[in-house]
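A single protein chain has been omitted from the complex, and every remaining protein chain is retained in its original position.
Chains: A, B and C, in written order; residue numbering restarts at 1 for each.
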Amino acid sequence: MPFIAKYMVYLSDTDAAGIVHFANYLRFVERAEEDFYRSMGLPKIYEFMPRIEAFIRYESPIRRGDSISVELSLEEARTRAVRYGFNIFNDSTGIRAAYGHVAAACVEMSEGTMRAIKCPREVIEAWTKVGGPT
Amino acid sequence: MPFIAKYMVYLSDTDAAGIVHFANYLRFVERAEEDFYRSMGLPKIYEFMPRIEAFIRYESPIRRGDSISVELSLEEARTRAVRYGFNIFNDSTGIRAAYGHVAAACVEMSEGTMRAIKCPREVIEAWTKVGGPT
Amino acid sequence: MPFIAKYMVYLSDTDAAGIVHFANYLRFVERAEEDFYRSMGLPKIYEFMPRIEAFIRYESPIRRGDSISVELSLEEARTRAVRYGFNIFNDSTGIRAAYGHVAAACVEMSEGTMRAIKCPREVIEAWTKVGGPT
Partner (left out) sequence: MPFIAKYMVYLSDTDAAGIVHFANYLRFVERAEEDFYRSMGLPKIYEFMPRIEAFIRYESPIRRGDSISVELSLEEARTRAVRYGFNIFNDSTGIRAAYGHVAAACVEMSEGTMRAIKCPREVIEAWTKVGGPT
């Protein structure tokens, strides 16, 4: 059962084409990821997960005043990284706006530099609860 | 020979992890795309090219005060869409920060809605001058 | 009784200083303004109110994961403009983070240009319901 977060879309999310700016879709996805970790009681984990990869396919526009649902599901939990899939649904139109995935690494800060580590057990467990795509 | 644009990185491009926010890499890529069309004398073409897809692989961080080079090259010119590849180099460290691609559609606005069209000849010609990845 | 909207603060709101970027405070204020008009049944009014002036005094930082309350109250309803005051409270620390005001003009789009108009009665009425600062 995927994790679902709902957000409103504001003027500052859009650009002069009249729709949400394409880079801001990734901000919505990241917000959902932060809300996911928070919902799992892991608000501090997120800081240590730099992005490895992002892929997004745009299907339909989102406009100011629309409400959206961002749905996250586990794609792959590796030793040192997690890859999750996402769907962004435009609840105001009933149409999927985008889908894709994000891969993020588990790291540790030590003396100002990041070092790859095994993902903490809590991270893996949290994603396992969410499970794969429906 | 790819198109190359150079930018400075400012505080407002970064996040609390101390590095450029991952979604802002796509803003740099889009800036380069806009500068590319402008350099080709096509400043108005850009408005009609909504994003179909974006992929980005993050390799190393970019920090405030770094200067970067964004390199664009044609991957595929289809009838109704263009896909270009990009590299982002961190000129302050000499290391590539990211690479990926963006696909964008050729459309026409008519009565407030977008309709897919054949890409204008100037768009194809502009990208052909840039050519493929080195 | 001021209008109050509550928001979460995410990584993408922050900068490398580890706190919310100073320009993003104005985004929170604008979000609250949009939620205010929406709560009053006036979602479309907002489009026609370009900013005349903004003033903000920063009192304490906001961090990723904090929740905030944005409080709006009418300062002055003029014929062609509205000026409202705002407070941003950091609910996670219990401390006010910022205060200030925004003035916005009532305009009409005609043939692609904006023309100042008398503010619609609904706009004035909505703000009158909110009333002045506490």
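One rule holds in what follows: contacts are C-beta pairs under 8 Å (C-beta built on N, C-alpha and C of every residue); 3 or more make two chains touch, one makes a residue touch a chain.
Computed from a predicted structure; not experimentally measured.
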Contact with the hidden chain (one of B:35, B:53 or B:71): B:35
Among A:15, A:76, A:108 or A:122, residue touching the chain not depicted: A:15
Which residue of C:52, C:95 or C:116 touches the chain not shown here: C:52
Interface with the unshown chain - residue positions in subunit A: 11-12, 14-19, 21, 23, 63-64
Hidden partner chain, residues of subunit B it touches: 8, 10-12, 27, 30-31, 34-35, 38, 43, 46, 64-65
Residues of subunit C (touch criterion as defined above) contacting the omitted chain: 16-17, 19, 22-24, 26-27, 30, 47, 50-58, 61
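Everything that follows uses one rule, which is that only the chains that are shown with their structure count from here on.
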Graph class of chain-chain contacts, one of line, ring, star, complete, other: complete
Type of subunit A:subunit C copy interface by residue overlap (half), same or different: same
Superposing rotation of subunit B relative to subunit C, computed on C-alpha atoms, to nearest 5°: 180
Distance-maximising chain from subunit B - centres being C-alpha averages: C
Length of the line joining the C-alpha centres of subunit A and subunit B, rounded to whole Å: 22
Computed distance of Cα centres, subunit C from subunit B, in Å: 33
For subunit A, residues contacting two or more additional chains: 27, 30
